[in-house]
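Right after this comes chain A.
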Amino acid sequence: MMLLDARDLTIGYGRTAIASGIDLAIEPGTVTCLLGPNGIGKTTLFKTLMGLIPSLAGTVRLDGEALAQLSRERIARHIAYVPQAHPAEFTYTVLDLVVMGRTAYLGTFGAPKQADYAAASDALEQLGIGALAERDSTRISGGQRQLALIARALAQQARIVVMDEPTASLDLANRILVLDTVKGLAARGLAVVLSTHEPEHAFLVADKVAILGRDRFVTGPATDVLTPAQLSSLYGVALEVETTPSGRHVVGPAAS
Partner candidate 1 sequence: MTTASRRRVLAALLGFVAAVTLSQTAPAVARTVTDSARRNVAVPDAITRVFAAGPPASTMLYALAPQDMIGWVRAPREAEKPYLLPATHALPELGRLTGRGDTLNLERLLAVKPEIIIDYGTINDTYRSLADRVQSQTGVPYLLIDGHFENTPTSLRLLADVLGVRERGEMLAKAAETILARVDKTIADIPAAKRPRIYLARGTEGLESGSKGSINTEIIERVGGINVVEGLREKGGIVRVSPEQVIAWAPDTIITLDRSFKDSVAQKPEWKAVPAVANGRVFLAPSLPYGFIDAPPSLNRFAGLIWLLHTLYPDRIDGNLRDDIRAFYKTFYQVEPNERELTTLLSGAGG
Partner candidate 2 sequence: MRTATVLLALAALLIAAALLAAGIGPYRIPPFAVLDALWQRLIGGPVQTTIDTVLFNIRLPRIVAAGFVGAALAAAGAAYQSLFRNPLVSPDILGVSTGAGLGAVVGILLGFPVAMIQLLGFAGGLATVIIVVTLARALRSSGDVLVLVLAGIVVGALAGAAISLVKVLADPYDQLPAITFWLLGSLSGVKAHDVAATVPVVLIGLAPLILLRWRIGVLSLGDDEARALGVEVGRLRAVVIAAATLVTASVVAISGVIGWVGLMVPHMARLLVGPRFDRLLPAAILLGAAFMIGVDTLARSAARIEIPLGVLTAVIGGPVFVWLLAYNRRKLLP
């Protein structure tokens, strides 16, 4: 059963195509990692998958319906977006930030009610940051902010969560925390799609890996797709993959 299905997609802006021939199926309870060098179009692909920008060719279907036919609100109930954590211009509390995730359920003129605040608090608790609810969201750490944004996606009660480089600029502890959270979300039946620059993270959490290269789009299990040959040609530098005795994968420059 596919939640989100992209067929023969061409992505780009205006008349400029960035990549084409993309086929991607997202299934519930899975983690899909998207890798690719800087500027290749990962964000463009995400935005197309979420319906934020139109595709140049091909369609994206949500539960069988074409995204282009659906209203923003409808899409928001199914797909949640977790952007990279960035400081905001306004000093919203963490709870306020998270309760904004309920917008799609409020109707045009509505404001959040008791039930919405409950959902938001709940989401915070699930991620272990319930204590941050009344804190100023601009004065918490990057990792905490990233978790808050994930909590917002949870409050949105969407089945698909799209994350744009959620571990960028986070310290080690926070990276581990986020990756664990991602695995936990999938375990609960959500579909998580995230982009990352760390092939090792993909090895750790991904059920499916997709690489977006200059002239290719390849999907499959991590061990199949993230071969030294693929990785080297993707990033343009000689790389090798080592498996440690405990089963972890380490990616590094090829020994010369």
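The rule is short, and it goes like this: a residue touches a chain if its C-beta (ideal position, glycine included) is under 8 Å from a C-beta of that chain, and two chains touch if they have at least 3 such contacts; residues count from 1.
As a selection rule, all candidates are chains of the complex that A comes from, given by their letters.
All values reported here derive from a predicted model rather than from experimental measurement.
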Of the listed candidates 1 or 2, the one touching chain A in this complex: 2
Chain A residues touching candidate 2 - in the complex, by the definition given at the top: 13-14, 47, 50, 52, 71-73, 75-77, 79-81, 83, 87-93, 96, 100-101, 103-104, 106, 108-112, 136, 138-139, 156
